[in-house]
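The complex appears here without one of its protein chains, the remainder shown in place.
Now for chain A:
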Amino acid sequence: MLYLVTPLNFFLDSRCYHKRVTLYLCNFAMWNHCLKCFALRNINSLNADIQVQLRQCLLAPVTMVNKPISLVIERYISTSQHLHRKIRLMTVDRDNVNLQLKKQVRYSEDYIQHKIDEHNLGVRRLAAMMGEDPDSFTNEDVKKAIQYLFPSSLTAKPARPQMEHPSVVFPAKIKLQANKEGRPHHYLFYTRQPALYGLMHEAYDCILDLHSYADKMRKMGQRPPKPLDLGLTHWLSKEDIEKEVLSSKISDDLYNQFITQIERLVEEPYSEKYKDFIMKFRRKLVQRELSTGTLEKEVGKDGREFVRCQGFRKTARADVKLIANGSGKITINGKPMQEFFNIIADRETVVTPFIFLGILLRFDVEATVDGGFQGNWMMLHGKQYFHDGTRKSAMAGAIRYGISSAIRLFISPEQIEIMRRGGLIDIIFKLVC
C-alpha cells in the first residue's frame, strides 16, 4: 500500500544535468499532503524552469490517489552552460496515432468538399493522361489506370497506390450504437444486420397474429377473404433497400430471405390487416417511354380518329393505321386478313393486342407490309426451304408491333403497363435469318 518515495535530496543538487523525476505518492491523502509540502519547501534550490514545472505538477489537484506524478525534464547532454543542447525525450504522440487508426477525427464539411473537388479534377486529369474521354471515365477505369501507372506487387492491398473517392477515405459520421458502458442499443446488434432481422422478426409477429385471427374467424364460420391485391407494384430492389431501409449493404442471399419472409406474410389470409407494413417495401411500376417517337391522333373524313404507326420484325416493315370506332376489320395490302395470311398462327399474332386488352371489335386496321423472308433457302439439314408465299410470320409480327404501339393512345396508362409486361411494346429487334 505504501509506495517508496524517491530520495528527494538530489533535488538540492542544482548542478548540470537533471534526471527524469517520478514521485510515487502513496495511498492515503495525509501522506500525499506531507510529500507535497516537502517538495514545495525544497523547490527554491532547483533551476527556474524546473521549479515552474514541478510547482504546476504538485499543486494540481490529485483526483486519483494511486496515480503517479511524473515529470519529464529536458535533458542537457553536456555540463557546459554554453554548449548545452536540449534533447527532448522521444514521446510517441499516441493520441494522434490512435485517432488516425480509429478515424474518430472529425473533418469539416468544407474540407471534405474541397477534397471531393480535388478528386474529381484528378480523375479528369488521369483520363486525359490515359487518352480517354474524361466525362465517361468510371471508377473502374480509374483503378485500372492507377494500376497501369503505378504497378505494385505489395501483398497488402491497402498499401498499394489508390485513388479513392473522399467519401470512402473519410468515413461518414458513425451513429451511436451503444451507451457509455458499451452496451448496444438494439437487441439484435450482434447479428450485424439488426435493422433487417428486426423487420423479419416483425413480419413473423404479424404472421403469428394472423394465424390466431384466422382460427377465430374459422370457428365463427367465416370463409377466408380473397388474397391481398398489391396492385401494379413491385418489391423494392436490393439497392433501394440498402439506401432507404437500412444504412448498410447486404448480400443477395439475405435480400432473398427478406423478400420471401414478407411474401409469406402477403400469402396469409386476412393479410390486409398489415397492408401498410407490406406496402413499405413495394414501389409502383414505372412507365417507360417508348422509343418509337411521338404519335398523334388524326381525324379522318368519316370523323373517326386514327393513328399512323410503323412496326417491324426481322426485316419486315409495316405501316399501320389504327382507326377507332371500328368493327374489327383488318385489311393488309388491300386484302382482308383472312386472305393475306393463310396460316392461322399469323392471324392470331396480328389480333393478339386486341385479345390481350379485351377490345377485339373496337378498332379497324389498315396496314401495308413488306419484307421478311423472301426467296429460296439453301439446303439445311437435308431439307430445302422454298418461298411459296406462306412464310409471312415476320410480317404478322411487324403488324402486331405497329398495332400495339398505336393502341397506346386509346387506352389507360395502367393498361399500357400491362401490355409492356406482356411483351407487346418493348421488343428487341432481332436480326435473325
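Heads up, the rule we're going with is that a residue touches a chain if its C-beta (ideal position, glycine included) is under 8 Å from a C-beta of that chain, and two chains touch if they have at least 3 such contacts; residues count from 1.
We adopt the following convention: contacts and distances are computed from a predicted model.
A.B. asks: With one chain of the assembly withheld, which option in "Calcium and integrin-binding family member 2", "ATPase, V0 complex, subunit E1/e2", "Proteasome subunit beta" or "28S ribosomal protein S2, mitochondrial" matches that chain's UniProt protein name?
C.D. replies: From the listed options "Calcium and integrin-binding family member 2", "ATPase, V0 complex, subunit E1/e2", "Proteasome subunit beta" or "28S ribosomal protein S2, mitochondrial", the omitted chain resolves to "28S ribosomal protein S2, mitochondrial".
A.B. asks: Using the document's definition of touch, tell me which of A:F137, A:Y197 or A:Y213 contacts the absent chain.
C.D. replies: A:Y197
A.B. asks: Looking at A:P151, A:G182 or A:G334, which makes contact with the chain not pictured?
C.D. replies: A:G182
A.B. asks: Given the full complex, what residues of chain A touch the hidden partner chain?
C.D. replies: 1, 28-30, 101-103, 171, 174, 176-178, 180-184, 187-193, 197, 201, 204-205, 208
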